[in-house]
Structure formats: structure tokens, C-alpha cells
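Below is one structure, written out as C-alpha cells, with a few remarks after it.
The complex is shown incomplete by one protein chain, all other protein chains being positioned as in the whole.
Chain nomenclature is as follows: A and B, assigned in order of appearance, with residue numbering initiated at 1 for each chain independently.
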Amino acid sequence: MNGGGTMTTSPLLEVRNLDLDYATARGTAQVLRQVNLTIPRNRIVGVVGESGSGKSTLASVIMRLLPPNLSRLSGEVRLDGTDLLGLDPAGMARVRGNKVAMIFQDPMTALNPVFTIETQMVDIQRGKFPGRSKRELRDRALEMMAKVGIPDPVRRIAAYPHQFSGGMRQRIMIAMALLVEPDLLIADEPTTALDVTIEAQIIRLLEQIRENFSGSILFISHSLGVISTLCDEVVVMYAGSVVEQASSRDLFLSPRHPYTRALLSCEISEEDGGDTALRSIPGNVPDLFDLEPACIFAARCGQAEPRCRQAVPPLRELAPGHRAACVLA
Amino acid sequence: MRGVIAQIWGRSTGRLGLILVVLILIMGLGAQVISPYDPNELDILNRFSDPTWIHPMGTDHLGRDLFSRMLYGTQTALLVAVSTIIVSLVVGTLMGIGAAYAPREVERAILILFDIISSFPSLVFALAVVALLGPGLGKVVLIVSITLLPHFGRVARAQVLSLKNAPFLEAERVLGASRARLVLVHIVPNIMGPLVVLASMDIPVVITIEAGLSFLGVGVPPPLASWGTLLNDGYANLTETIWPVAFAGLMLTLATLGFTLFGEALRDAIDPKLKTDR
Partner (left out) sequence: MTAPLLEIDDVSVVYGGTVHAVDGATFTLDQGGTLGLVGESGSGKTTLIKVVLGLIAPTRGQVRFDGRDVTGFKGPERMWFRAQAQMIFQDPASSLSPRLTLRRILEEPLVIHGLKLKDHWPRVLDLMSAIGLKEAQLDRYPHQVSGGQARRVGIARALILNPRLVVADEPTAGLDVSIQGDLLNLMHDLQQRLGLTYLMVSHNLSVVRKVTDSVAVMYLGKLVETGPTPTVFRAPAHPYTRALISANPVIDPERKRKHVILEGEVPSPFNLPPGCRFQTRCPMAQDRCRAEAPDLRPVGRGQNVACHFPLTDQE
């Protein structure tokens, strides 16, 4: 399971030329356009973007949890070489309970309020370990609860979701996700609803987990600080496009895309005195309807040139492992 | 408003309901204009007439024109239904809002009152009151509106409770708005939707209760025409002619069907959950 023997260097997940449209009352919304990204094995890859960037939609595509008003989906999502978009529903269901697990911003949406934690933690393992007895599965659950820092697991396992605090619920979600030993764990804004000291605990927990976790984590967040703290690599999304991907260090120390730079400059740093005005990115995120074949950021970009408005710039490799979708970068 | 009507029209059951409701409104409101005869004019020689060109629905046991009586019966039904619903809606809503804002003991007392009222079978309650006070249009309105109070009161209370801590009300309080202003300007417009739907769904209930009481002879007093008294008269003379029973029954059926379908379509059209999706 942990891939120790097979020295594969192929990436765990490859998203290729992903396009996704929604049919809405106003017309066709191009929610994701030509999204390309790679998740290597045993890495934490952060996806950062503001509202409307498509980062959560990307997670839904990987999980194939898509709303009914989907009108177009093309491209490839290859997990270990298998194109998830080509799987039948039964095949996809096997991937979900088995190879890919997901945790959400609000754990209550994923936990069933009428069952105890024990029932839910045992049930989630059945697909992956069909042969094991309930007792074995329960013991695994208890062990995992202790690992994610839930005090007194033997007593707490009999409780219902609403009897836990927000932070504890998120720990339960993480425990449930890890119980199926997924190759890929998708975490969609898992700390956004939490208080900062609890957020710090969950981030530390994820850092600890990775030491014994053979899979990769796709960590989605709007918080540059959280992404920088936790992730090895970062993908920056803007209005449905990937604009930059690099190692965390490269991205935060030498960002290449004007959007990434602008976004970083908007963050309040410790040097900011009381009197300097704060920066912002002028203009608004574009509507995703009737998009022109141009750089998606050109309208708000301070450096935009005429050629930026003539074609969509492809993601280019600027340095080993550092890619940006900008002709000026 | 126009959008709501369009949505009701957009579905077949809603369209049928709307047509029936409009038809009944025309019959009721226009009774004085449309009816070919005085509804109380006797024509003993022509009693038990079958439907003819002169008497489209025939005549009853006293030779009165059934079509004219049916129109006036529609008017009675509408009059009773509308006044009952208005009284019940206004009083019930005020009680509900009052309960939501009142101290706990008062709120509990109001809720217990609602429970008592709704645990009474309304027809039995009405019979008891009429037995005590005698029949009459006003009493029918009063009785039925009391039995409907809990409907509106409970919904109004629940709506207010869900709104009570809404930030927009707090914003108004910070500005210094009085409680009366909060209720009238900000709460009432926001809770009217479900209450209006409820009112339209209660109309057929009131119509049947009025017809039932009148059928039993304790509702609308003669000679006022009501679908219930028409049914009763027809029933007494069923051996002579079936037309009075048939037409009165048909009117009652069409009215309840029409208002029910209309109410359901209205509910779907202004259901707030569906609305926010647009």
C-alpha cells in the first residue's frame, strides 16, 4: 500500500486540460478552463485562490461530485494512471471510499447526525477492508481517534456528531479519511470555520500525520498563510484558471505571475505601519460568461500589454518545477 | 406579483385553479348583475323545472330560479370565506407576533389556547355555539375564524421567532426603531408570504364549513341563499328532482377544487426557498 517497493516516479494525480462549464440562467459559465496540475506522491499540494477561482470545483471534479447543471466536462483527471472521468459510477464509488478521501470546511455536512461516530467510523472502512470483523474495525477507529488527538476515544466513540466541538469534528473527519488509507486526501478549506488557535492545532495535526501517511494531500484554502505553513507545493488559481504552480518556497519568495504578486502584496505584513494605505487589486473578478481569448487577469493587471489580450497564455515552465501562465513572467 | 401569477399559470393544475377561482369570483361578485331573476321570487306553478333556456339550472320546490340562487349562494360563500379569513389572519397573526415577543408565561398561555382551539372539532364547536346563540351569518364568520386562529398564529409566531435575531432587525434597533416599527415595517412584510398562502389554502375549508353548517340549518338563515341550504332543500325533494343537489354539489366541488389548486400553486410560486434560487 505505501508504495515503498515500487519506485515509481510518475505523479499520483495529473489533471490535464480540464474544462468545465455550468449551464445557468444567464448562459454558460466557464468555471474551469484548461486546468493543468500535477500532484507528486507523498506531497502536500496547496491550491490557493479567492472566491470564484474554481478551487473547490476542482476538488468536486476529482471526487466526481458534480451538480446537475454541468453542461461540459472535458480533459483528464488521472489518478495512478486511471482516468477518473472515464470510470463508470460503480468504479468511481470504489475510488471514493478507497483511494481518495475528502474533508470539508463544515464537517457536519459529511457526518450523519443520527448515527454515532462509531457506526460511521466502522462503516466507512467496510469498502476497503471487507473481510475484517466489526471489532477489528472498531479497534482501528479507536486507534485513529487517539492518533488525531481526540481525548478518551473509548468513551467518545459512542457519541453523536453534535456532541463534539467544531475542532473535534474536524479531527473526526480527518480520522475517518485516514482510516481508508487513501492515496489522495482532499482537504477543502478544513480550517476556515475554526478559531485561530484550533486552526493551528489542525495544521500541526496534518503536519504530524504526513510523517506516517504514504499518500498526498490536496489542500484547498484561501489563506496564503495557512498554505505557506503547510504545503510543499502551491497552485494559484484565478477565475477558473491555474496561473502559477511552484514549490512553496519559490512561490512565496519569488512569485512570477502578476496576480500572485498582487495577491501577496495585498496581505498585511508585519512591517506595515499604521499610516500606509493598504493595497488591493483594482477591479473585480471577471464574469465567467462569454470570455474573450485573452489572459484572464489582463483586465486587472498593472503590466498588461496588447499581446496579453490577444491569446490565452499557456502555463509555461520558467524554472524547474516553476510554471506560470503569463507571457511577461 | 405579475411573476407569481405567471408562475401559477405556468403549470396545468395552477392554471385550472386560477380559472376556477376567477370564474367563482365573477359569479359571486357579479351575482346582482348576472342573475336573471330575483333569487327569492316565487313561481309555484313552475316548481321543480328541469334546466331550460328560461331557467338554466331549473327551479326549486318553491319555483325559485336555481341559477340565480346559485349565484347568490356563491356570493354568500365568498363573503363568509373572505371575512372569516381576514378576521382570522389579522387576529391570528397579531396573536402569533405577540406570543413571539411576549414574556414566557404569556407566550405559553397563547400556545395553550391555540392547542385547545385546534383540539376541538370545528364543526362540533360551531354546532355548540349556534345551539347556544342561534344561527346567523356573523356568528358563522366568528366561529370559523376562531377555529382558524391557531393556523395563522402558529405560523406567524414561528416566522417571527426565525426572524427575531436577524441582523437587519438588530440594525434597526441600533438606529433606534421602536418595537412597533420593527413589527410593522420590517417583520410583517417578511412573514406575509407564508400567511397569504395559508389563507388561500384555508378558503376551501371555510367554504365547506359554511356549507355544512347551512346544510344542517344552523348556518346562513333563510331566505339567504347558500350552497348548504340549496343542498338541503334539494336533498329534501330528491324524489322530485336531482338538479338542485347536482348543481349545488358541483359548485361546492369546483370551488374547493379551484381554491385548493390555486393555493398549492401559490405556495409553490412564493415559497421562499424556491425564490432565493433565482
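Everything below uses one rule, namely that a residue touches a chain if its C-beta (ideal position, glycine included) is under 8 Å from a C-beta of that chain, and two chains touch if they have at least 3 such contacts.
The model shown is predicted, which means the values in this text are computed figures rather than measured ones.
Undergrad: Among the chains in view, which touch the chain not shown?
TA: Checking the complete complex, the chain left out touches A, B.
Undergrad: Determine which one of A:D139, A:D195, A:E292 or A:E317 touches the chain that has been left out.
TA: A:D195
Undergrad: Which listed residue (A:R26, A:R249 or A:R307) would be found touching the missing chain in the intact complex?
TA: Spelled out, the listed residue whose C-beta touches the missing chain is A:R249.
Undergrad: For chain A, which residues lie in contact with the unshown chain of the complex?
TA: 50-51, 165, 167-168, 195-201, 203-204, 222-226, 228-229, 248-249, 252-253, 262-264, 266-270, 272, 274, 277-281
Undergrad: Name every residue on chain B in touch with the hidden partner chain.
TA: Missing-chain contacts on chain B: residues 166-168, 170-178, 181, 185-186, 189-190, 276.
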